[in-house]
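To start, I am sharing the structure in question, which I have written as structure tokens.
For this view, one protein chain was removed and the others were kept in their places.
Our next item is chain A:
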Amino acid sequence: MASDNVNDGRDARDAGDEAAAGAGLSTAPAQEDETPAAADAPREGGTVHPGSFGGARRPGAAGAAGWLAREVTGWTRWAWRQLTSMRVALILLFLLALGAIPGSLIPQSDANALLVEEFKADNDLLGRVYERLQLFDVYSSVWFSAIYILLFVSLIGCIVPRTWQFTGQLRGRPPRAPRRLDRMPAYTTWRTGADPEQVLGAAQRVLKRRWFRTAPGEGSVAAEKGYLREAGNLLFHLSLIVMLVAFGTSQLFYSEGGKLVVEGDGFSNTLPQYDDFSSGTLFDVDHDLDPFGFTLNEFTAEFSREGPDLGTPTVFRADITYWTPDGTETDATVQPNQPVVIGDSKIYLLGHGFAPVITVTDGQGRTAYSGPVPFLPQDTALTSTGVVKVTDYLDENGEPEQLGFQGFFNPSYAIDEVRGPHSTFPDPDLPVLTLTAYHGDLGLDSGIPQNVYQLNTRKLEQFTDEDGEPFRFDLLPGESIDLPDGKGTISYEGYERWATFKVSTKTGNGWALTGALAAVAGLAGSLLLQRRRVWVRATTDEAGRTVVELASLGRTESARIPEELADLAAALQPDAPMIPESSDQGARA
């Protein structure tokens, strides 16, 4: 090899020759560095602005217009080249990763609007700054969208030309053998007594048997293999676009709503029935909601009662009966990880809790309220808080007034100094209802939407006992208590369980999944396969023997490529047996 670099004169020609041999092999896009410069020599004495594409600017309006056109197209082409360059793609990928971070640290209104409100209440200035920067909605923000849209434009700008290039390669033939095969990354040679034509014929057979595409040339054979690498690469990038489109489509057509249902109650799939509901802009709530409904027959929750897992849930199960428009009723079970599918809708089990059944009689002895009231769990032992709002109420004098109760429902009641009344276990072992009572105006008529789980005590007066302390009472199922001053009674009849369900419809899931799996297949192809070219040349030397030369070129400097070349050389031996050489000749190889 030491003797190779003697004749510098031929180097330039060889370099071009070698560039042709490796053309199109790379998976990375070509990096053309087109910097704005007055490439053309100044013509006819016009002014040249350094750093411009316009070149010489001839005097007059036509000259200015021509210059401007050249300038604009030049810069546009430059911007497009920049955007589709690997460097900018890398920067955009980096920005995408960086931009995704704040959404994982700052509460997002999509995921938890309640947390966002809390955050804003606690941090006034920061909350406003975040709001301004769309940091509560990172993943639908203008800047995050800009990053991924630019990235996808860059991606399309990269893969479209490469697809053309690749189809051209598929229709064309492997590039012919370069003059100097010994300058290729892997090379071997030997002399044989066989005829050159015979050697090349054998080489073509051997290569074809190994799934190479071959092209006979003048005194040589060119071969290429591993086209699936580039095919995989293109498939992967195409799949990303499919996934993005599927994701975008599902954002336009989705619907999802939440509903709390108490045991024995029902739900029918219409907009007013939902506690909360959201849908994509193209989802038609009047027509697209599947017509069905269901009744929650029973909700079962079981918890571990012994060992280290004390209190850990073991079973959550909602037994429902659903009906469809054709009048059939079907029993089904909704469990975590096991949604029930009705038409295009899926019903998921999200949460559960208790609803004490309460009856309130007013000052006139009438039943003013009766029914289960869902209380919301605050911890894993189901310490629950809730309110009872009684609107249809007359006081001891027959005057209309309103009552409000707020307090705790604790399935396994305990009380201590620090935590006050709380629950120690999520099963109803000692289901105590602890309430305080108010009378006055609940503020429901003010027009401002009210949280059903909160009591607005601004216009309410708290009941007090003889000592002037707030009137507070604990009740067991079946117990009742008289309110002070003959204002009525409240009875705690028992409790029901409730469950929250999510009903959602999604379109494009199939496309997203197909895209995702195709992306994996494409990745595997583009990362695990090698694309390489092999050339075989057979020439006759001055002694009348045939010189066989084999060389291969791969995109990566993988050890497998020289190994493969060695195997090819070995496979050629029966047709081109090696003539052992004297040691001085061997050194040249």
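Assume a residue touches a chain if its C-beta (ideal position, glycine included) is under 8 Å from a C-beta of that chain, and two chains touch if they have at least 3 such contacts; residues count from 1.
Throughout what follows, contacts and distances are computed from a predicted model.
Student: Quick one: the chain not pictured, UniProt calls it what, "Cytochrome c-type biogenesis protein CcsB", "nitrile hydratase", "Amino acid ABC transporter permease" or "3-oxoacyl-ACP synthase"?
Tutor: Listed in its UniProt record, the absent chain's protein name reads "Cytochrome c-type biogenesis protein CcsB".
Student: Going by the contact rule already stated, which one of A:Trp80, A:Trp164 or A:Phe247 would touch the omitted chain in the full complex?
Tutor: Per the contact definition at the top, the residue touching the missing chain is A:Phe247.
Student: Per the definition of touch given earlier, which of A:Leu238, A:Val261, A:Ile320 or A:Leu565 contacts the omitted chain?
Tutor: Result: among the candidates, A:Leu565 touches the missing chain.
Student: Tell me which of A:Arg58, A:Arg205 or A:Lys502 is the one touching the absent chain.
Tutor: The missing chain is touched by A:Lys502.
Student: Can you say which of A:Met184, A:Ile342, A:Ala499 or A:Val536 touches the chain missing from this structure?
Tutor: A:Met184
Student: Touching residues of chain A against the unshown chain: what are they?
Tutor: That gives, for chain A, the contact residues 1-2, 5, 26-28, 31, 86-87, 89-90, 93-94, 96-97, 100-101, 103-105, 107-108, 110-112, 115, 138-139, 182-190, 247, 256, 304, 306-309, 312-316, 335-339, 346, 348, 502, 504, 506, 509, 512-513, 516-517, 519-520, 523-524, 527-528, 557, 559, 562-563, 565-567, 569-570, 573, 577-578, 580, 589.
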